[in-house]
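Every protein chain except one is present and positioned as in the full complex.
Then we have chain A:
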Amino acid sequence: MSISTQSKSSSPVKNSLTSGQRPKWLVPAVMVAAVVVGAALSALIGFGIATWAIFSAVIFLIAAPIAVTTIEGSRKGSDAALTYVVYAAFILAIIPLISVIWTVLVRGVPTISIDFLTTTMGGITGTVDQAAANAGDRPPGGALQAILGTVAITFWATLFSVPIGLLTAIYLVEYSNDNWLGKVITFLVDVMTGVPSIVAGLFASALFGLMLGPNTRMGIIGAVALTVLMIPTVVKATEEMLKIVPNELREASYALGVRKWRTILKVVIPTSISGIASGVTLAIARVIGETAPLLVTVGYFERVNLNVFNDWMATLPTFIYQQLMRPVAPTAPDPSTDRAWGAALILIVFVMVLNLIARLIAKAFAPKTGR
């Protein structure tokens, strides 16, 4: 009873715990003011969206913490200042990303059609392009050979690098005990992470040049170059995943009389497979857009060639490079440029799909929970 009477009488009384707080409208109001003042300042030097945004942001980042400080004190003030700086940094970081995706979408989507995905550049000459450019048509030709080439070469690179990388990581985590060989491998893997991709291309080109004669170009050489780039990523990702498998699980398995290699195969790897699979997928996404090593090892081809052991091939990155640097019709480069953007969009979609697959794999393989 006393509680109910108290709550009735206390409702109009101000809660001392909430005194001295800034009103809810303060920060939004400062933001509006910053945008208005920013517009005015920007207008003084010739109005522009960029200067407007910069002026508004700077004014807000200075004014908002000051306003908070005057009401709530310096501790809350510095908290507000850091919070807004973090938000600003986040927005700065995301702008280029969104801008890239937006540009590729805007310029790539008009080019994408069933034709673009199912035809090659075979038979597309300067005259055809010129005619299409004059008529304002959709650019003729397509990127089928490049899509298939990218898939084929990436497939072979994955086939080479995953077993090597996986087994290397297993050696490092399960067998090396930090011996000198383990340390040397770790060091070399770290060095390999930093190898410029063109160097990997030169290496593969020179290796096969020694075996098959100079200037040999075929898909498998490109796959080897990409393998060199992929292995360190796969090793690092797998190593991290194996390391976080609790030692208790290994001991539990040993204590049941299970041999080490079976423990690794049936306990350690299943426990970490989700992380390994997503790490591998991200490694694929990392090399799928490599251009330089493929230019020097695989070259470029206008028609479909699925045989990675013979002759030149097209890939999406080299397709983009070719269309931009050597337009089919030098006097009318627009169709070529459009095709480059279309291929760029396909490449980005590839990478995004791979990232999504990585997440799905991680989810599907994750240790089950539930009762």
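Here is the rule we use: a residue touches a chain if its C-beta (ideal position, glycine included) is under 8 Å from a C-beta of that chain, and two chains touch if they have at least 3 such contacts; residues count from 1.
By our rule, contacts and distances are computed from a predicted model.
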{"item": "Undisplayed chain, where the name is taken from the UniProt record, one of \"Glutamyl-tRNA(Gln) amidotransferase subunit A\", \"Heme exporter protein B\", \"Phosphate ABC transporter ATP-binding protein\" or \"MinD superfamily P-loop ATPase\"", "value": "\"Phosphate ABC transporter ATP-binding protein\""}
{"item": "Listed residues A:Leu44, A:Ala93, A:Ile114 or A:Leu256, member touching the removed chain", "value": "A:Leu256"}
{"item": "Omitted-chain contact residue, chosen from A:Asn15, A:Asn177, A:Asn215 or A:Thr331", "value": "A:Asn177"}
{"item": "Given A:Ala34, A:Val267, A:Val280 or A:Ala344, the one touching the chain that is not displayed", "value": "A:Val267"}
{"item": "Positions on chain A where the hidden chain makes contact", "value": "177-178, 246, 248-259, 262-263, 266-267, 270-271, 367-371"}
